[in-house]
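A protein chain is absent from this complex, but the other protein chains hold their places.
Moving on to chain A:
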Amino acid sequence: MSLTDLRDELTARLGRDGLVTDPAHLRTYECDALTGYRVVPALVALPRDAAEVAAAVAACAKHRVPFVARGAGTGLSGGALPVADGVVISLQRLRRVVEVDPVDRRATVEPGVTNLDISRAAAKYGLYYSPDPSSQQVCTIGGNVAENSGGAHCLKYGFTVNHILAVDVVLPDGTATRLGGDAPHQAGFDLLGAFVGTEGTLGIVTSVVVRLLHTPATVRTLVANFDSTKEAGDAVTAVIAAGIVPAAIEMMDNLAIQAVNAAVDAGFDPDTAAALIVELDGPADEVEARFADLTRLCAKATGVTIARDAEHRAKIWQGRKAAFAAVGRLSPNYFVQDGVVPRTRLGEALTRIAEMGDEAGIQVANVFHAGDGNLHPLVLYSEERGEHERAEALSTAIAELCVELGGSLSGEHGIGTDKACSMPRMFSADDLDTMRRLRAAFDPEGLCNPGKVFPTPRLCGERPGPYRPHPLEAAGVIERL
């Protein structure tokens, strides 16, 4: 491996303005939105098109230098953390909307296009791109593909993987291929489905074909206040059990509401213990009938506000989507967790998290996708007061609690660097080895975003965490052979 040779080769191929080599400038790439992990890369490549991405990857492969793809750097799990002595390949210059096809209801875009810009480009046809991560104004579709991003409205409409028809990929040896096709039917294995959500470890996407949906005929949104997060959680369970599939059900606890109210005038009741945002969409009469059921199921609510119009609804969502950033007003530092629990165990999970926070002497705010059990506990701490380690331990314990309750370490933020060491809590060595077989098929040299997703001795210490039986195993639901 020779970085000097690689730099010369990349300069020749991408030009001087296609490469970042200045140490101060390189530092701006040292982390993504998980800022606790920082590594300055040796070089940053700024390709302009798919051919330049392929050339950059081929050069890295030739010199056996690891590389990490990067979109907007909004990832919350350290998935775009650079590798020391490695290259970051930024997709920020690939930001063309290549085609919006209203007849076949799809758009072809480059990976650096933001999530929201796809919907903006489709809006004149009454179409939109459905998955809506809270960072959708800035996060890129390439990053969404890497992380299989979710969002508030994925409960009814599904996640990124359900909305991608095809991707052009530069494989880790520099060759280009296409996964997927013109329709969901693929001749062969579902390599597209297997690829989406692999956190940039199998290749770099240079073009994405997304499905577009017609905007719904009617949307109705309510905010219901509850005396406790448990009562709000019970209401979520009741709504789901009644056979209603809302477009979204979100929950915020009092701490999160306080933060949001300080940042955005969204009109949330500052005194309520918990608030649910529930949205139904679809044909008008369907929505009206279900909305009546919904208000009945929120009988224990201490107050219900129904969005008056589109503007009011937008305000509510602006408040919800600003929650992570707003929490910065409550606390100088915080960790965001992303664990998932079965929907029927929401109340239990919230109670346990509150207890764990009390024990650690650390505040935890909750704002999350209640409908699919995807928690986002915000662990609030102060670096200055030396709380970092305690907060990090609490944050990890919360993620592992979700596994213990029969859920998952991550619903949408990814494993990345952040949760790689917790993977043995959820998966056996055989599970992880089998996943590594897929990785090896795509990237036998292990150059593409190494050190992410899978626990490594370097990251996690020589010994992985002790094996503990999965709760479903303890309950006899699954067997460990």
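We adopt the following convention: a residue touches a chain if its C-beta (ideal position, glycine included) is under 8 Å from a C-beta of that chain, and two chains touch if they have at least 3 such contacts; residues count from 1.
One rule holds in what follows: contacts and distances are computed from a predicted model.
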Listed names "FAD-linked oxidase", "Rhodanese domain-containing protein", "Ion-translocating oxidoreductase complex subunit D" or "Ger(X)C family spore germination protein", matching UniProt entry of the absent chain: "FAD-linked oxidase"
Contact residue for the chain not shown (choose from A:116, A:138 or A:245): A:245
Selected residue (touches chain absent from view) among A:154, A:276 or A:421: A:154
Residue in contact with the excluded chain [from A:20, A:326 or A:409]: A:409
Where the missing chain touches chain A, by residue: 103-105, 126, 147-148, 150, 154, 158-159, 161-162, 171, 177-179, 181-191, 193-194, 196-198, 214-217, 237, 240-241, 243-245, 282-283, 285-286, 289-290, 340-344, 369, 372-374, 406-415, 419, 423, 426-428, 430-435, 437-442, 453, 472, 477-479, 481
